[in-house]
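Structure incoming, see below.
One chain of protein is taken out of this complex; the other chains stay put.
Now for chain A:
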């Protein structure tokens, strides 16, 4: 039966070409846009995980409430023992301590007076640790534009845009000026070992990256740290596992009223990412539904035109004694086959474009010039396993629905008028 229908589809191009083209276009657009939305969101989530949220993050409760203000006065004290405890209790995760800080980078002239300065977004990583994996996780080697990573105390990486603005060279000295954990003034000279570009304007303009031991000394945070970040194996985020881990940790801490007690938050519960992720699900669903409806209308119309052209064929088949239900069913089977062919072709075309967009991406850097959001400047699509089947939903469904609607006409066909048409 399938072979017979396939022969019919292949043999009669007038019957199948237009529906296949429509399904192919619709499916390829669905695949491309789904891949682009997934890719963009994946990039944003990945960027947030690496720079800010981790897959889970441990902070004090008070710090968590004010974390946008980088409140290092509310940091975790005795961080080394807490870190060891996390490593012992949850060995499958990679745990690292991080501290973020804000202040001013001041560049001296030949007389040691201010030549230029700008606000600094400071980040302290475990750069000198061989086991932290922070250099790889943050793609620091790749992000370096000039120079090299700091290898000893008193060295720092500075954002490329800041270096360009002030005409700094590798090896020059800059002064960081800010507040310690206790609010005292702090000044520290750093030798610039390299310039860095993350592709995130908010960071590239004034980032200063130092080892956490330097930050701890500079900010009076001996054995203290703003945050502890946890990363799941292979750096792949699993929301369910992150939630379970956070629940398990928070239950182990108990229901304490101490505002400096540690609290663990999964990625999704930070930076409004839950709503972003929910939006993506809603919009992808909405997008696929709209495609199904629009394509169904188009295919219904195509089916009607095809039906009109095949009016005589249906008449003859009825005259030969074929049941109306049987004709209707064969049309649906035919639609399924056309839907499958169109969906396969559409998925191939869509995947090819998605892959192209994954490699090239769209540069939105200019739009982010004054943005402080943690977003990559090139938004890329991503080929995910779901793209291999997602196009079949609108492709098949719309084709079958369109045919089902247009095929209703068969039941209105009257045998009496048939003979008149055939001039028997």
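Note that contacts are C-beta pairs under 8 Å (C-beta built on N, C-alpha and C of every residue); 3 or more make two chains touch, one makes a residue touch a chain; residues count from 1.
Just so it is clear, contacts and distances are computed from a predicted model.
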Of the listed "Cation:proton antiporter", "Aminotransferase", "Sugar ABC transporter substrate-binding protein" or "Outer membrane lipoprotein-sorting protein", the name UniProt assigns to the chain that isn't shown is "Outer membrane lipoprotein-sorting protein"
Specify the residue from the set A:20, A:45 or A:74 that touches the hidden chain. A:74
With the full complex in mind, choose from A:78, A:183 or A:233 the residue touching the hidden chain. A:183
Decide which residue listed in A:112, A:254, A:321 or A:385 touches the omitted chain of the complex. A:112
Spell out the interface residues on chain A facing the chain that's missing from view. 62, 73-74, 104, 106, 108, 112-114, 117, 175, 177, 179-180, 182-189, 220, 260
